[in-house]
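With one protein chain held back, the other chains of the complex are shown just where they sit.
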Amino acid sequence: MNSCIVAFCCEHSAYPAADLAGKLKLHCPESLRIIRVPCAGRVDVIHILKAFENGAVAVLVLGCEDGACHHITGNTRAKERVKYCNMLLKEIEADGRHVAMFNLSPNEPHKFVRAVNEITKRIKESGR
Amino acid sequence: METKIGIFLCNCGEAIRNIDFAATKEEVAQIPGVSCVNLSSNLCLKEGKEKMISCIKEENIEKVVVAACSPEFKEHIFRQVLEDAGLNGHLFSTANIREQCSWVHDGDVTGKAVELIKMAVNRARLLQPVEKKKFAVNREVLVVGGGFAAINAALQLSRVGLRTTLLEREAILGSETAELGSLCGFDISSMMSEVEGDENIEILTSAEVTAAAGKIGDFTVRIRKGGDEASHKYGAVVLATGYQTKLALESELKSDVNIVSQKKLCRMLENPNLEIRPRTIGFMFDFSDENSRLPTLATLNNALAAKQKWDSEIYVFCKSLKVDGPGAEKLYREARDCGVVFLKCEARPRITAGNGRVKIEAKDVFLGEDTILACDLLVAEELLLPSEGTEALSSLLNIRRDSRGFYQDENVHLYPVASEKKGIFFVGGCRGDLDLSRVLTDVSSVVVSVYELLSSGNILAEVERVKVDPQKCVACLTCIRVCPHDAIQLVRVDGGKEVAEVFDLACDACGICAAMCPAKAITFQGYRDEEILAQVETIEES
Partner (left out) sequence: MIIAERKPMEEIRQMIAPYKKLLLAGCATCVAVCWAGGEKEVGILASQLRLDQSKGRKKISVLEATVERQCEKEMVEELRDKVQEVDAVLSLACGSGVQTMAEMFEDKPVFPAVNTTFIGMPEREGLWVEMCGACGDCFLDRTGGICPIVRCAKGLLNGPCGGMRKGGKCEIDPEKDCAWVLIYRRLEKQGRLDLMREYYPPKNYRAVKRPGRIQAAKA
């Protein structure tokens, strides 16, 4: 198991927010790996599970704020899939693997950093 | 034979300091399939781009990886470089080693940079070209409505050379606009004669939409007029179906003759045979609905008119006056100077009626006292609602409405006049934003968009960026139901089988359909499962 955090970032919100975090020289853990997607709604359950199969210790799915998805329903669907994923992981007592969804706007780099820190905290607390 | 991948590193004018580019270059050169690795300090500038083009051509590069700043800025530049070098612009992948690597971590980040490049290479290996082509589109525009916004839209569309059909369900055009004109202080007669005389504008009255299908550039709308129904084709649809008002009153007060709407007062003011002139008039607004620019304007205009014609005593009860539109503040001062009294109240006044008078009890915030006004006429607060038929029409067109029932903007800040379905726009009251001064701006905005789309008679768009494989499709209708842009339809293919098909012009490339297809029949170039998983699976290698 490596210590990577895989973050699927929607190009309308989280990806620019992550860029802005860089511009403002905010700090993120080096284990973060960002994968750009056109909409959080593109992220499927298998992408999340494969991230874990390949050793990721946590997966983040980041999309637009509620009611502000550029593609209307993408962020809602992503949330449902993340919930489903958590259920699938619980079924197999997935040993502290975390997947979570966060919503933010493209001009909220602090929220991006907070999301990453939040998941890092959850990992530490579960003893990995 | 392995596809040849070229990697282009950039240190952004040496602004990227914490990556060892020499070591990076050495390591990524060993990735299978990589045939050349170049380092530049200004890849996006003329010199850098020219070097890139010559390298691609000389080394016969088939796929390109750029490791530099965020694709959010320069992606389109590098896609163009590929096209200039003879490669399809989609055969390109980025590693964001600046914003999301060098700048967001302290210390040396060479290791992470290498890994990001590996992820991009593994994705690039799988990328497929996406071609563009010109899709022929219909240049005619349908404007549904017949009021101020609709007429202005038709006039402006005609001026830019687009034939327009103005579809009004009442018997005459602009029946409510005349009243609106008086309410807001402008003359519509010149506008009406212009639209009736314009050869580019076809006016259909007593007509309505009964069915609608298709996509941008190719909408088929069934229109019923009189007893006949016929199908017509349009390239774009502009909705200007307006709004309606309802008195915001308890039901027992609604029928009182001395409680009226703004429009009713307008008519009374214009009636030369009015028997009794009201001596004291009360106005009320901004308590139930914060959307009160139009009520503010209407009140000020009506109050001034009543002062001039009847010399009545006028009292206005409101929470706040929205005078941010052009000319509004001037009107307010005029009204004050004429002796109109304004009372600011936090709570909604209590209304009782009887004996030919209307009693208003309110607490003025500044006086701090309870005020009781007995007036002859009360112009009550009105709720602003979407007009009758808005729900039905949005159903026919398959577009969304917001929580108040008005058409939903695609993006409240950036695209407030477009729906989530390409080619369908809305202006005026039906948007729920009743700021008259903005209607003309919104109309211009829509006309520019429609002109850009339709004027040349064709739209250049990507072909099959998102595609349903007709062999795998089982017509479960999932994609058709979930597409937020209504861009997928059921079509019959050779052999008679019905399958889903994505309309290239209407598709907004979100990938929701690709994620939901139970048969994995939808390929979304650039974001196929394999392309996403190639990045995910790279992580294990570290």
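Going by the order they are written in, the chains are A and B; count residues from 1 in each one.
Just so it is clear, contacts are C-beta pairs under 8 Å (C-beta built on N, C-alpha and C of every residue); 3 or more make two chains touch, one makes a residue touch a chain.
Source: prediction; values computed, not measured.
J.: Of the residues A:H12, A:R36 or A:K50, which one touches the chain left out of the display?
T.: Touching the chain that is not displayed is residue A:K50.
J.: Please pick, from B:I188, B:V482 or B:V499, the residue that touches the omitted chain in the full complex.
T.: B:V482
J.: By the contact criterion defined above, which parts of chain A meet the unshown chain? Give residue numbers in ascending order.
T.: Residue positions of chain A that touch the missing chain: 44-46, 49-50, 52-53, 88-89, 91-95, 97.
J.: Need a quick check: the contact residues on chain B for the chain that isn't drawn.
T.: Here the touching residues of chain B are 472, 474, 476-478, 481-482, 516, 518-520.
One rule holds for everything that comes next: only the chains that are shown with their structure count from here on.
J.: Just give me the whole-number Å value for how far the CA centre of chain A lies from that of chain B.
T.: 28
J.: Once bound in the complex, which stretches of chain A touch chain B?
T.: 2, 4, 6, 11, 15-16, 18-23, 25-28, 30, 33-39, 41-44, 46-47, 50-51, 54-56, 70-74, 77, 81
J.: Which of the residues in chain B end up touching chain A in this complex?
T.: These residues of chain B touch chain A: 70-72, 96, 98-106, 109, 112, 115-116, 119, 400, 411, 420, 482, 484-485, 508-512, 514-516, 524, 527, 529, 532-533, 535-537, 539-540, 542.
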